[in-house]
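Provided herewith is a single structure, encoded as structure tokens, for subsequent inquiry.
A single protein chain has been omitted; all remaining protein chains appear in their positions.
The chains carry the letters A and B, assigned in the order they are written, with residues numbered from 1 in each.
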Amino acid sequence: MFGLDKKDTKFLLIVIFLTLATPILLQPFPQGSGLAQFNAGYPDLMQRFAIFGIFAIGFNILFGLTGYLSFGHAAFLGVGSYSTVWMFKLLSMNVLPGLILGIIMSGLFALLIGFISLRRSGIYFSILTLAFAQMSFNLAYSVLTPITNGETGLQVYASDPQYLMNENSLTTTHLFGLVMNKSAKLLVGDWEFTFNIGYYFCAVIAILAFYLSLRIFRSPFGMMLRAVKTNQNRLMYTGINTRPYTLAAFVISGMYAGLAGGLLASMDPLAGAERMQWTASGEIVLMTILGGAGTLMGPILGAGFIKYFENIFSKINDNVLHGWFSWMPDGLEDIIVWLIHPFVGKGWHLTLGMLFMLVVVFLPGGLVEGGSRIKNWIKRDKKPETNDDEHHPKHVAHVAEKEEF
Amino acid sequence: MDAIFLQVLNGLDKGSAYALIALGLTLIFGTLGVVNFAHGALFMLGAFCAVVMRKILTLSKISLDPEKTNFLGKPLEIKTTYVELWFGDFGAWMIDYSVLLSIAFAIPVMAIIGLVMERGLIKHFYSRPHADQILVTYGLAIVLQEIIKAFFGANPVPQAAPSSMGGAMDIGVLFGFAEYAVIYPYWRLIYFVFAALVIGGVFSFLRFTTFGMVVRAGMADRETVGLLGIDIDRRFTIMFGLAAAVTGVAGVMYTPILPPNYHMGMDFLVLCFVVVVVGGMGSLPGAVLAGFLLGLLESFSSMNEVKAIIPGIDQIIIYLVAIVVLLVRPRGLMGRAGMMED
Partner (left out) sequence: MSVFTTNRRGLIKSGAVLGTGLAMPTIFTASSAAAYTNAPTGSGVTLGFNVPQSGAYADEGADELRAYKLAVEHLNGEGDGGMMNTFSSKTLQGNGILGNKVNYVSGDTQTKSDAARASAKSMIEKDGAVMITGGSSSGVAVAVQGLCQEAGVIFMAGLTHSNDTTGKDKKANGFRHFFNGYMSAAALAPVLAEMYGTDRKAYHLTADYTWGWTQQESIAAATEAKGWETVNNVLTPLATQDFSSYVAPVLNSGADILVLNHYGGNMVNSLTAAVQFGLREKQVNGKNFEIVVPLYSRLMARGAGENVKGIFGSTNWHWSLTDAGSQAFVKSFGEKYGFPPSQAAHTVYCQTLLYADAAERAGTFNPCGIAEALEGFDFDGLGNGPTHYRADDHQCFKDVLVVKGKENPTSEFDLLEVVQVTPRAQVEYAPDHPMFAGGDLGKCNPGA
């Protein structure tokens, strides 16, 4: 189906199912129970899962396939966001023009940066992209304030022109009348599920983005990109100019980032300069590596993992901890809370840092490898799995490290 | 003219810090081939060695003054440091000079941290992709800075320079400027001299000792040196400790200039990678040269006259230089051709 072989179709269908059922799957604990703290099925976080999933899928097309490690992808996300908000300011709150402009602008920006940066490879490429992104961030924060509204972040004011709007127009973001922040709540016993239009909009786009990346991975073009990663020199010796391929990959992944940025602004019409900072670029690198670079699902898992930590763990405070352990005798409760305290709430960074280290030490292929190890462990009685190199990547040398020191 | 001379001094001063950190980063990269994102954290740990040293020296005996009250109306606590109780004026002198004493404290501490880091963690990542090295060292950097934050808070912790080295001197007179035309803080001058000494020390160590010779040989061609029956790994491990110590003392000496905080390492990290790449990956003289060059350029671009021509240039100059250098001379200013390239 969809021009895919049987296995990929199955894979795609699973992804579609998981995406559409997210509001239920992420809400495993009943409201009011102590564990409800771990529920993630509320619109904002689900939207973020989908959006950063798209961002990671796009980043993976560049990094996972070609091995070119960009440290400046957040710039494209920012450009996408700014373009979209400008469309809100100039036209109307319909998200479609904004998303389209966001993708085009980030594509053009990626073309420019890619054209220059791809003249170098390895760590030099990384530093070039980093330099461009940092320049964009610094300028957006200061000199370019008329365009970006600086520290405050670009937002829509009632005094903006909005040429396509009249008195009856919706003032919140919508797609032809489908209002993004509308939700329907479903109560099943103690469980409350929230079905949000914005999330489903992101989810559908995420599925399309995933499908497109699946096609790219399986296409001759994807094959060529993989060849670049394996040995670019050899390709060049055969007379192939690899630059157009890597540039195409760079622009495509830049457009994915622009799409993600546009969606961020569509869900929440404000674009802050921080989303262009190098730490934001670093975050997408971490998501991809953490999940498993070069695998289809890995980057999405990594994105979900980091966003989950940022949003759920940072909100566990002492009050919550005492709530959980109130059944313990007083002294013991205090000790347990004291022990856990440094790792949650304001300590969520610490936990995240330790998990980075643990994952990279024990699961070199990222979370995806963890998943397949568990699968193998369960299936160990049966005959060993045929090695699906898509889902457990073998260590492939990066462009940068073939050099013998 | 005096304005330009002042910016030269500023540039050299900034450059000293950049050069010292980049030197450590290059030692690690050039010897072990590891992209160390925890390097900024080493600088930060060094700075906090100075904070810890002062904390130790100012451990105080607390007595209550019944005459005075604190903000809650309770007797005021009076703190007298133990070193002053025990050693009198010498104790006060120790506290005053705690930044310099911290160097003696920081060198072994940082060297041990470096060795532990290398043997305990980095060792396992030599054969792994750079991406994995980045992830694990970045994770380590986060863990280290969160630990520091847990103990010292998020706000900067001020560290005074020794009182005899505080204040500023009229350095312009020495160079033929009018009196009080060029005034420069003593400590920044000291920092510059200190950086020159450390850099000179590291270079002579590599140049004039057998150990250094072997390390340099190993940096040039690790395999051949290994074939000669030399345990190059052990020497590289020691170099990691040395690099950590160099970065650490750079941090210690920097505390009177910038009050240290837990995220200072991350703030310097990107800049140092840029410095190293501009200088040429793995090239020690390149790192030093690029450090000073970028320091000077940064200083000049922040002059009002320059900013009047190109607004916002001080925001982007470093990155602009990096882009130009990498496009014109891919291997960096003094890098060997082919290093980290395809």
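Following the convention adopted for this analysis, a residue touches a chain if its C-beta (ideal position, glycine included) is under 8 Å from a C-beta of that chain, and two chains touch if they have at least 3 such contacts.
What you see is a predicted model; the values in this text were computed from it and never measured.
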- [ ] Check each of A:161, A:220, A:239 or A:329 against the chain that is not shown and name the one that touches it.
- [x] A:220
TODO: Check each of A:86, A:109, A:250 or A:348 against the chain that is not shown and name the one that touches it.
DONE: A:348
TODO: Provide the residue numbers of chain B that touch the chain removed from this figure.
DONE: 2-3, 6-7, 9-11, 13-14, 17, 68, 70-72, 76, 149, 153-160, 166-168, 181-185, 187-188, 257-259, 261, 263-264, 267-268, 298-299, 302-304, 307, 314-315
Open item on the list: For review purposes, identify every residue of chain A that touches the missing chain, sorted by number.
Closed with: 1-3, 16, 20, 39, 42-45, 48, 138, 141-142, 145, 149-153, 155, 157-159, 172, 178, 181-186, 194-197, 200-201, 203-204, 207-208, 211-212, 215-216, 218-221, 244, 248, 264, 268, 270, 272, 274-275, 310-311, 314-315, 317, 319, 345-346, 348-349
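Please note the rule applied: only the chains that are shown with their structure count from here on.
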Open item on the list: On a C-alpha centroid basis, what's the spacing between chain A and chain B, in Å?
Closed with: 34
TODO: Note which residues of chain B are touching chain A in the complex, please.
DONE: 33, 35, 121, 124, 128-132, 134-136, 138-143, 146-147, 150, 219, 222-223, 266, 270, 273-274, 277, 281-282, 311-312, 315-316, 318-320, 322-323, 326-327, 330, 338-342
Open item on the list: Under the stated contact criterion, what part of chain A meets chain B in this complex?
Closed with: 63, 69, 116, 119-124, 127-128, 130-132, 134-135, 138-139, 142-143, 232-233, 278-279, 282, 285-286, 289-290, 293, 342, 347, 349-350, 352-357, 359-361, 364, 395, 397-405
